[in-house]
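Everything on this sheet refers to the single structure shown next.
What you see is the complex with one protein chain gone and the rest in place.
Read from first to last, the chains carry the letters A, B and C; within each, the first residue is number 1.
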Amino acid sequence: MRIPVAILGATGMVGQRFAQRLARHPRFEVVALAASDRSAGRSYGDAVPWRLDGACPFPSMPVRPCTPEEVDAPVVFSALDSGVARETEAAFRDAGRVVVSNASAWRMAEDVPLVIPEVNPDHVEILRGRRGAIVCNPNCTSMPLVFALAPLHAAFGVEAVAVASWQAVSGAGYPGESAWDMLGNVHPHAGDEEAKLAEEPRRILGHRDGTAIVHATFPLSARCVRVPVVDGHLVSAQIRLRGSPSVADVEAALRAWQPAARLPSTPEPLLRFATRRDRPAPRPDADAGDGMAITLGRIEPCEVFTVKLFALAHNAVRGAAGGAIAVAELLDQRGLLPTG
Amino acid sequence: MRIPVAILGATGMVGQRFAQRLARHPRFEVVALAASDRSAGRSYGDAVPWRLDGACPFPSMPVRPCTPEEVDAPVVFSALDSGVARETEAAFRDAGRVVVSNASAWRMAEDVPLVIPEVNPDHVEILRGRRGAIVCNPNCTSMPLVFALAPLHAAFGVEAVAVASWQAVSGAGYPGESAWDMLGNVHPHAGDEEAKLAEEPRRILGHRDGTAIVHATFPLSARCVRVPVVDGHLVSAQIRLRGSPSVADVEAALRAWQPAARLPSTPEPLLRFATRRDRPAPRPDADAGDGMAITLGRIEPCEVFTVKLFALAHNAVRGAAGGAIAVAELLDQRGLLPTG
Amino acid sequence: MRIPVAILGATGMVGQRFAQRLARHPRFEVVALAASDRSAGRSYGDAVPWRLDGACPFPSMPVRPCTPEEVDAPVVFSALDSGVARETEAAFRDAGRVVVSNASAWRMAEDVPLVIPEVNPDHVEILRGRRGAIVCNPNCTSMPLVFALAPLHAAFGVEAVAVASWQAVSGAGYPGESAWDMLGNVHPHAGDEEAKLAEEPRRILGHRDGTAIVHATFPLSARCVRVPVVDGHLVSAQIRLRGSPSVADVEAALRAWQPAARLPSTPEPLLRFATRRDRPAPRPDADAGDGMAITLGRIEPCEVFTVKLFALAHNAVRGAAGGAIAVAELLDQRGLLPTG
Partner (left out) sequence: MRIPVAILGATGMVGQRFAQRLARHPRFEVVALAASDRSAGRSYGDAVPWRLDGACPFPSMPVRPCTPEEVDAPVVFSALDSGVARETEAAFRDAGRVVVSNASAWRMAEDVPLVIPEVNPDHVEILRGRRGAIVCNPNCTSMPLVFALAPLHAAFGVEAVAVASWQAVSGAGYPGESAWDMLGNVHPHAGDEEAKLAEEPRRILGHRDGTAIVHATFPLSARCVRVPVVDGHLVSAQIRLRGSPSVADVEAALRAWQPAARLPSTPEPLLRFATRRDRPAPRPDADAGDGMAITLGRIEPCEVFTVKLFALAHNAVRGAAGGAIAVAELLDQRGLLPTG
């Protein structure tokens, strides 16, 4: 028996990723697709400018407006723009639905777990006993970074991190960056990406105290740069660790790390270790583990901190729709999903 | 009266940049072009696969072998590959020539000044009184970084630096990276680029004690990544400064900084300050000041150190041929060039 | 004494090109900048997202609405979108102004000359004696093609042409194509580009009969494809010529061709002939002659027609603003411009 789910913002790039992956999900069944008023009333196949591999799923399903009254599903995945996400997601929560959101609007709210299911599954326990809820996925650049930090924070304690990113254009949605801007160019854009990166990893790597999440306290300084790559965010992290462990100890800790939860979407292996000096790299590594694996590489001594390394994740899969679906799988595993 | 000069390795990418810029130089006159035995004996126009804008200069000048006997010029610019540079440049020095080199072979030798003329012109004084000499240009990624650090080291004292780079493919010469590797991809390649970046800035920002150069001691940790950009190396620096000055003080120090020497090739302004949040960026900024200016931007507080910023320079001009020509201008200005 | 001119649509990509080139024009003086109501009322420096090299010209000039009442100049350059161009340009013409337009709206109107000044200068004579007028520049893909065809049509007579294009993204304006679409991809987009290419060359290569333009009659079949290139449209033409001349005769005719008019913007040489087999190519050749030259190459026998060749022009300069300015220079040369 599958759990009925809906997708809010189903026609955008992340919404299409949700549709693509949920169409073949063994546990969730898409019963409603919702989007802006411009699309509502048309069939999904007619409303969506389908851009992903394979045929558009659910072509004849009608697109509904994004209101709880119109969307009859106990679990909704939100791919809404941050602008409208705040109000719409709250309306669904208040109507008793569980909202698993890829938007940034509620990530820092006290009663909203910010979750990477293999890293901090316990955080969803703050929802137990509630009827409606919002659970958030971190932003796509945090994703590879947190996977690299989690084993080291557990084994040694992270004290400070300097981060740089080489981010794919799909992270900006569609149409996103102009081709004129990105051909043979890079953009040290910022927006609030660097600010998100400074705080989200601390929340995810924080600990739960009853119904509160206590953030970790290490400082994190990020520089986020868009590069002419389609999919796959590469980050570099220079990390100060408590006790100054050797690089061998650091690599051993990374390799020994076990995910705190295993979901149907968790690939095996979850962390991959690149051996070539020109890897990880987005084109060859982003799709690893059906887009859900993280690739680490170039783990080396750092002249200013303890260790430096590169990490890469598929921003539109692990860092967006795929990651959010794994969050829902976690809620399901723990009996935190309404079943209709 | 112009000073006769020669170019070693004149047919490669950096060699072509030397030829292009020296052809219109008011003070230097190209009297000889030298390259590998494969090219020697042919005319330059015939031997060179000219790839730069405009027509190939010196098309009928014969290409000579790279030996002091065959190359009759008191000053030689070296665009040799590091493999052959070590021995060949030493041979020219031993024959009494002044070699201004873009190769890495001799950069760390005790009696070789590593010079950015507007930053550490005084270092060339260790050559005074010598007959033959080698003077080196730093590697192309050090260039924008050192220009950002120099004013801050002078005003406050640099204590530590975390660096990341977004480097253009022209930095790898021709053919350099394969198109198959670089389209829609980035390469966290390393080679010895990160090691060079850890040491060269310390030498340039060191001080002269008689005929010795005493390196600065701040640690520097770099991550160097090749991106699909033609020209222009972007670097991010996260910098710890003595006394923790405010960002306003840091920006004031950068803006107040005056070059320690002004050469004919020094553009006005030398340091440019980008005001848009998506700048500096390689395509719009690399050519500033005829490729000789440095563009700084996004000067902001750093969560782990004191300040963070971006810096950009044209790797093939300021970071290679143009920078080396400016070094020769400095030697000329100080009366350190033989005149034939 | 300079002629006062205005730019309609001054804040867009082509509008910026107009501003950049007119700011240093010896004969025209920009006295007004106009754009959509959204920009009107602000200063140009504030309203324009300047994207070209160098500083934004006229930063403090106010942006006006696009109406003849608000724009007090006898000559206006139009960089308007086709949607609004039809009505707005007609309003300026009806108010007695001379409109030199880069838009497609009026290109096929009977009383509107469609002009490449070095090719069919005589066509502007249909305007003589009129007070207000519209004169059009062809679309950016027609530009290199017509320069290749004009000498051959004059020498032999063109009977049929099969065309393919490799078009730069700047031809779609800003933001134009999405980076997500264009990275590592090409778009056999069409819109009405192929239809324009089928007709515009026939009008330009037609002849004037009194106040009528009689189109040439050769059929032309085009395939237009967008490629990940910033500037420079490359076209291939396979051409059937009357009398089946040899390739040597064809190349001789191309080299012997003299422009029918020489304008201040006409570069010397106007037609360049690439000698390498991998040229013309957009990155090295688009800027030739300050963006106003045409580069031809690979002139070879055609298995299905008479001859085949490649031609390249800078789509945003020769194919847009630069070409329109040359049209105005032609009108000036022939005494067809009001002078205020």
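FYI, a contact is a pair of C-beta atoms (placed from the backbone, for glycine too) under 8 Å apart; a residue touches a chain by one contact, two chains touch by 3 or more.
Predicted model, so just to flag it, every value in this text is computed and none were measured.
Participant: Which one touches the absent chain: A:Ala10, A:Ala47, A:Val100 or A:Leu183?
Facilitator: Of the listed residues, the one touching the omitted chain is A:Leu183.
Participant: Would you indicate which residue among C:Pro113, C:Gly206, C:Pro259 or C:Pro282 is in contact with the undisplayed chain?
Facilitator: C:Pro282
Participant: Taking the entire complex into account, which one of C:Arg223, C:Arg242, C:Arg262 or C:Arg334 touches the absent chain?
Facilitator: Residue touching the absent chain, from the options given: C:Arg223.
Participant: Could you tell me which of B:Pro65, B:Gly176 or B:Pro267 touches the chain that is not displayed?
Facilitator: B:Gly176
Participant: Using the touch definition up top, pick the residue from C:Gly15, C:Pro57, C:Gly173 or C:Gly297 that touches the left-out chain.
Facilitator: Touching the chain that is not displayed is residue C:Gly297.
Participant: Sort through C:Arg27, C:His189, C:His215 or C:Arg242 and give me the one touching the missing partner chain.
Facilitator: Of the candidates C:Arg27, C:His189, C:His215 or C:Arg242, C:His189 is in touch with the missing chain.
Participant: Spell out the interface residues on subunit C facing the chain that's missing from view.
Facilitator: Spelled out for subunit C, the touching residues are 160-162, 164, 166, 181, 183-191, 198, 219-221, 223, 225, 227-230, 234, 236, 238, 277-284, 297-298, 302-305, 308, 310.
Participant: What subunit A residues would touch the chain not displayed?
Facilitator: Spelled out for subunit A, the touching residues are 51, 53, 183-184, 230, 283-284, 287.
Participant: Given the full complex, what residues of subunit B touch the hidden partner chain?
Facilitator: Its contact residues with the unshown chain are 13, 51, 169-170, 174-184, 228-230.
Keep this in mind: only the chains that are shown with their structure count from here on.
Participant: Would you mind checking which chain's mean C-alpha position lies nearest the centre of all protein C-alpha atoms?
Facilitator: So the chain sitting closest to the middle is B.
Participant: Approximately how many whole Å separate the CA-defined centres of subunit A and subunit C?
Facilitator: About 47 Å, centre to centre.
Participant: From the mean C-alpha coordinate of subunit B to that of subunit C, what's the distance rounded to whole Å?
Facilitator: One centre to the other, that is 41 Å.
Participant: Name the residues of subunit A that each touch 2 or more other chains.
Facilitator: Where subunit A meets two or more other chains at a single residue, that happens at 181, 183-184, 228-230.
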